[in-house]
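A single protein chain has been omitted from the complex, and every remaining protein chain is retained in its original position.
Right after this comes subunit A.
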Amino acid sequence: MTVLLNVKDLRAYYGQVQALHGLTFSLNEGSLTTLLGANGAGKTTTLRAICNMVRSTGGIEFDGKPLNNRSTESIVRYGIAHVPQGRGTFTTMTVEENLQLGAITRKDNAGIVSDIERMYAHFPVLKQRHTQQAGTLSGGEQQMLAVARALMLRPRLMLLDEPSFGLAPLVVRDLFGILGKINREDKVSILVVEQNAQLALELADQAYVIETGRIVMSGNAKDIANNEEIRKSYLGY
C-alpha cells in the first residue's frame, strides 16, 4: 500500500501559541482515516496546517511532493479538497454555483457538467434545490453540498472537518454512509476529523487519537474501537 499523505513532526502556531507539538502520522492511498480527540486537541489545526492556513513547521508530503510553503489555493491543485469546519458554504450563491465553484480549477467543461449530474445522483436533495440560495438549505443539506462541492474537484484526498457537527443523528448516519460509498466506489482517500468517535471508528479503517497537539494512539480503527481502556480514557464512550 502506498502512502498518500505523510506528516512528520508537524508543529503549528496561532501567533505565539503553539497548537501542535510535533504530530507524525500518515494516510494510505485509498484509505479512510480518522483523527479523533477532544475539543481543542488540535484536530482542526492539523487539517488547516495541511492546507497552509496556519503557520506551521515540519514535513507535509503529498504523494511524495512537499506541500510546505505552498499557498492554500495552490494546494487544491494537487487534488486535495478541504471541507472546513462550519461547511464553508457560499450562502449567497445558488446550490449549482456552489458546485461549479468546487470545480473552478478544472478546465474540462464537459466533465464538470457530467460531474454536477453525478452529484445530483449522489444527493438528490441538491437537485431539487439547485437554483435555491445555498444559505436556505438545512444544516444537513449544507453538509451534503459541502461534500459534493469538494468532490467536484475530483480530489485524490478529501479532508473533512467534523462533518457530523450540528446534525441530527439520522442525518449523520446518512452522510457517513455516503462518505463510505465515495471512499469505496470513487477511490477517494478521506481524512476525517471527528468528535463523534464511535461513528467515525465504525466508518474508518485507520485511526489516530490526538491529545493536546500530540498523537497518543494510532492503529486499526476496529482495534481501537474494541479496546475498552482507550475508549474510556480518550474517547469518552
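Observations, loosely collected:
Here is the rule we go by: a contact is a pair of C-beta atoms (placed from the backbone, for glycine too) under 8 Å apart; a residue touches a chain by one contact, two chains touch by 3 or more; residues count from 1.
Methods note: contacts and distances are computed from a predicted model.
Missing chain, UniProt protein name, picked from "Cytochrome o ubiquinol oxidase subunit IV", "Na+/H+ antiporter subunit C", "peptidoglycan glycosyltransferase" or "ABC transporter permease": "ABC transporter permease". From the options A:9, A:73 or A:223, the residue with contact to the chain not on display is A:73. Only one residue from A:137, A:175 or A:210 touches the chain missing from this view: A:137. The missing chain lies against subunit A, touching residues 51, 53, 71-74, 76-77, 81-82, 84, 88-93, 97, 100-102, 104-105, 133, 135-139, 149, 153, 166.
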